[in-house]
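Note that one protein chain of the assembly has been removed; the remaining protein chains are unaltered in position.
First chain written, first letter: the chains are A and B, and each begins at residue 1.
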Amino acid sequence: MKRTFALPMLLALVGGCAQTPYWTLTDNDNRVLKSTSFEMTVPAGWTRTTTADTWEQVKVDDKLQTLLLEQVTASRDGVSLHAITVTRRYPDTAFPTLKKKASANMQPLEVADLYVSELRKRYGLERLRVLSNKPAQINGKQGFELVMEFKNDDGLRLRTVSNGFVDKTGFYTINYRAPVLYYYDRDYSDYAKLVRSFRQSKGAFDPPPEIPGWAKLFT
Amino acid sequence: MKRLLGLFFLSLLASGCATTGDVTAFKDANDTSKIQEGEGRLWHEASSYDTTIERSGQIYEDRRATAYLQGVMDRLYPEFKGKIHVHLYDSTQLNAFALPNGSIYFNIGLLARIGSEAQLAAVLGHEAAHFIEKHSFRQRVSAKNASAFAVSGIPFASLAAVSSISGFSRDLEREADMKGYARLVKAGYDPHEAHKAFEQLAKEVKALGIEEPYFFSSHPQLVERIDTFKELAAKQKSGGRVGTEDYNAVVQSIRIEALQKDLGQDRYKSVILVMEDSNLRRYYPAAGHYYLGEAYLRRDEKNDSQKALQAFQTAEKLAPNFAPTYKSLGVQYMKAGNKVRAREYFNRYLTLASKDAGDRAYVQQYISSLK
Partner (left out) sequence: MLLAVVPLALQAGGTPHWVHYKWLMSNPTLPKKVVVLPIDIKTVEVTAGGVEEQVPDWSKEASQSVFKAVSAAIKQAGMKEIAAPRFSGASAANFDEHLALYKLVVNTAGKIPWQHKAQHFDYGIGPGLRAVAEQTDADAAIIVYGRDYASTAGRKARAVAGNIPIVNIFTGPAPQLGHSFIRVGVVDLRTGDLLWVNSEYREGSTNLRDPDDAAKMVNAVFAWYPGIEKYRAAYVK
């Protein structure tokens, strides 16, 4: 009895263990990253997430909240050093620490200002400076391009360029963060190509997914 | 036998413990070079913290204002000239803090809120007292003693915990209040100004429902301090230096920048509180009405759009050369469908704004869309 029971169990376990790896190195066969709401071409030689993260935890009024989002990440050398993140936040939770929603009739300048406030508040980064803020087109939609910078405790300048837009499906950002020394300029053109290749998918207009049952404890 | 062993080990734990009774205050600048080894370690950490603050760009660069604050400090504590260094800290939080090595950091947010040189002296006097009375070292000694015998052994004597960044014990805060007040009077400042610095803080903490302590005091503690200063001042004659005009001349531009930074960090409630209070508003340049308008838009409650429009119109009248007002008015009219007025305001913005103004490209885009 035990032996006949064990074999099907083992097969079931092995079958269920074939998991998709979290990271993949981009080569000519897998340069197009397709997620539910968007797709883009990732530069060769970068490593990227294979599937999108679908939730994040954010402290709002000192309480941890689990919020839905869709986020993919790419990096050449390691995310603690530099990273491109592409994020879709849903309209109702576009600016969670500000408790503001995104709506399709928002002007790009207004969205950019809210985004900077959100970053300062979320990360406690009072010293985050805006170096430039100008209109931009992303996937044919009117948006913004923000360039921001701050120094870490060791005095290293860290710069983030953010291209973003809002439509009825939510708030989208394509960010590149890197040290100003050497890394930012080295990889900026890869980032710019990725932004130009960004396309919203039909999936963006589907209803948002459900929050996992366990996460509802924190919602 | 096991009890004896336990006692033996407890005595070893206790062997390194100093007492706070061994700690005496600095008498003057020369005294600061005669510090114990434990104090030296704190000073070293404090100096590292100074370096971190400077390197990470958290110092607010304004030579005139910094020199002014240093001048007030030197007036309060002339015998410590050259040993207590005042810096402006680039944060709009209502705070000031002292490090164990005599570095005093004064947030521009607090600077923007208080109304006179005498009020400034009350805060500086308090902070310097923390340094002179060696409150950091006393607090660290206490922490070490307490944690040596705590079975859970959770340390909490990091530099932040033993400097006035996070606040000292109530007794040490009271001591700093008393010593600082005495200096204020000795230096010839009007003692009836001391409580006013804390009154504004208490008002803001209460109105905004702020739970974390501002200037290391919860609201009840701030009220207690205000009452204490009032009682002390009641025993003194009125008179003495207030220095309102000199103070306002120095901090005028910092006030407007603090409003801008408050808005940039979503502290729109603080902006509304300040600009709706006629007693405080008088200290701010007329362009403050623009930030009030933006704060109403950020708050977005009933009638806030109308209030915002009124605030922008006031800014237009009182500060006609302040460019951002015209951009905001243009956006309001654009959203209301009034293309003609919107274009007028946007063009006015472009005329007034500098060539590298950040929002120029957006405004040009708005004008194109209105054709």
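Just so it is clear, a contact is a pair of C-beta atoms (placed from the backbone, for glycine too) under 8 Å apart; a residue touches a chain by one contact, two chains touch by 3 or more.
For clarity, every value in this text was computed on a predicted model and none was experimentally measured.
When you scan A:Lys101, A:Arg122 or A:Arg157 for touch with the missing chain, the hit is A:Arg157.
The missing chain, though absent from the display, is touched by one residue of A:Thr47, A:Gln137 or A:Ser197; that residue is A:Thr47. Mapped onto chain B, the interface with the missing chain covers residues 2, 5-6, 9-10, 12-16, 38, 40-42, 44-45, 48, 55, 140, 143-144, 146-155, 157-158. Mapped onto chain A, the interface with the missing chain covers residues 20-25, 27, 29-30, 47, 50, 77-78, 80-81, 152, 154-157, 179, 181-183, 186.
Just so it is clear, only the chains that are shown with their structure count from here on.
Centre-to-centre, using mean CA coordinates, chain A is 35 Å away from chain B.
Those residues of chain A that touch chain B in the complex are listed here as 97-98, 107-109, 113, 116-118, 120-121, 126-127, 130, 132-135, 142, 150-155. Residues 52, 55-58, 90-93, 261, 263-266, 331, 358-359, 361-362, 365 of chain B are the ones touching chain A in the complex.
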